[in-house]
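Okay, so here's the structure we're looking at.
Some chains have been omitted; the remaining ones sit where they do in the full complex.
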Amino acid sequence: MARIQVGVIGLGRMGAVHARHLAGSVAGARLVAVADVDPKRLALAEELGVKGYVEFRDMIASPDVEAIVVAGPTDQREAMLEAAIESGKPIFCEKPLAQTLDAVYRIKAAVEKRGAFLQLGFMRRFDPGYAAARKKIEEGAIGEVVGVYSMTRDPHLPPYDYIASSGGIFADLAIHDFDILRFLTGDEVASVYAIGGVYKYDRLHEYGDVDNAFCTLRFSRGAMGLVHGSRNAVYGYDVRAEVYGTEGSLRIGYDRETPLLVLDQRGASHDYVPYFFERFQNAYRLELEAFVDAVRRGAPPPVGVDDGEKALAIAVAAQRSLESGQPVPLDPGGVLRGEAT
Amino acid sequence: MARIQVGVIGLGRMGAVHARHLAGSVAGARLVAVADVDPKRLALAEELGVKGYVEFRDMIASPDVEAIVVAGPTDQREAMLEAAIESGKPIFCEKPLAQTLDAVYRIKAAVEKRGAFLQLGFMRRFDPGYAAARKKIEEGAIGEVVGVYSMTRDPHLPPYDYIASSGGIFADLAIHDFDILRFLTGDEVASVYAIGGVYKYDRLHEYGDVDNAFCTLRFSRGAMGLVHGSRNAVYGYDVRAEVYGTEGSLRIGYDRETPLLVLDQRGASHDYVPYFFERFQNAYRLELEAFVDAVRRGAPPPVGVDDGEKALAIAVAAQRSLESGQPVPLDPGGVLRGEAT
């Protein structure tokens, strides 16, 4: 079977990761082009032996490019997606799809109209730990799901200009937790109660954002959930989850980066996973393999626009709960209809 | 310095544990008497070489007995405490002090009137893990406290007749979590939001109780908290906590009972801590040593009636939140004034 020829738009950190994976290790795919407005970043084209474009629209239009990875800046993503959707070529899009529900609705409408294939980059679903957990749950290994936990604790705050356009801690950071809990439970969120505050970075008050929040979730079939989003895990990148059921429990996560335990007069110590790339490097490759596989089989995308919409709906509800101090219900199916952020 | 001569009322599981510790390993104390209405249980008196009483009032009155451990059944505890308080002798009382706030208020009034020494058996505070965590927090090792977690997952449901008089999952089981989070944060709870349900034991509906609940807490200085109480951890006794701060985090708990890792074709496996006695065996001894030490030094009890009152107030608030679906505020100082369960 012929390999799919892929072009990558945007060579920032994640775009470069995707390009390298496609060049060397994603079975069934072949990187043929990259696009970035920054000529310095286009040095990667030469290194990987592929064609480089300054203008992403030219790359999309190239007949050599059969599938497109959209990894440009969030605030330009909608324009990139629009052009890619219009081309009819299969699309893999970094998360988030967009920062507002309104923008998500526009993209969703375009995808539906064109019948486009669009896969969203919620890579945790492809991490071997989360994927194995879901399989265990489906097999009934822990009975009925009672309670789920997911935490994303980033090691430090992103720059304040990023914060300014990030959409807030729920839409920017905890959205991964919201998605993965939907994935693990196979259920939709029915209501959200959120508390949070500024504990470390006082300047966040200027941006109307918080650095830590707890969200209590109620799922439609009854399961309870807790999400902790944080911007100040000084010890490393602390992303873990637990799914607790009537007949057992599953704990997902690992914390050691280097396989070395040091024993000295202070006792025993080891380092910690530093950041997302180290934690999810295999997941970033596996989600692309799933993309290639689905495209080749003519299957629907394993993570779709609906998943982006529903995770963002939970984030929006959490923000409202944080502001009101009250639990916020979602509509059946886990959506927030008739409203926008 | 002479050792304090102690008598134990009630030789059920915890009473027997306390009696054995006092007979062999609590420095500064000497077991001299035990009391139980059940003559079979009094065989322990002979085994430990101490005097046995069928009538606890006779034991309290004995001049040989200088301090009293109250470990009788919860529904007889108030009467035992009343007699012990009246005697003026120092008292160590198993938790809970009582099942209703009204009863706690009566005991508190008696203690205050008589100037009695009454220490409450929240043993987790004396577990080396929790105690070391508090010390680290006080030293500033993790900066300001942002979020705290505490879970109590019992391996199985107690008998239904116990459930009937238990006061519900919050007052009976999660009360340990409420106490330990007050201890770790050094702060009082300002509001509680609880969700929960019957996930495994349908018959609990008859008793108006649940088998699992999540409580989201807000502390008066801003920290967030999450408590998970459960009656169905089929794999063992899962009691853990985490204190997450602006400069680090502390994880308290351990899960392996036998120091043996088995490697075979199924991978790696080990057993789990079976139940509370195995988990907290050292804490049960250490809380008695702290009792003896405080009595000998004329210091106030390290865990007092107020601690019992405030933990129960959180439990009562959680129950109300579960029923109303709304967050429930507590009064300043973490109490629920002017009302009773």
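Going in written order, the chains are labelled A and B, and every chain counts its residues from 1.
The rule we apply is simple: contacts are C-beta pairs under 8 Å (C-beta built on N, C-alpha and C of every residue); 3 or more make two chains touch, one makes a residue touch a chain.
Note that the coordinates shown come from a computational prediction; the quantities given were computed from them, not determined experimentally.
Student: Tell me how many copies the full complex contains, given that 2 of them appear here.
Tutor: Per the structure file, the complete homomer consists of 4 copies.
In this text, only the chains that are shown with their structure count from here on.
Student: Sort out for me which residues of chain B touch chain A in the complex.
Tutor: These residues of chain B touch chain A: 143-144, 146-147, 153, 193, 195-197, 199-200, 212-214, 216, 218, 222, 224, 226, 228, 230, 232-235, 238, 244, 246-249, 325-327.
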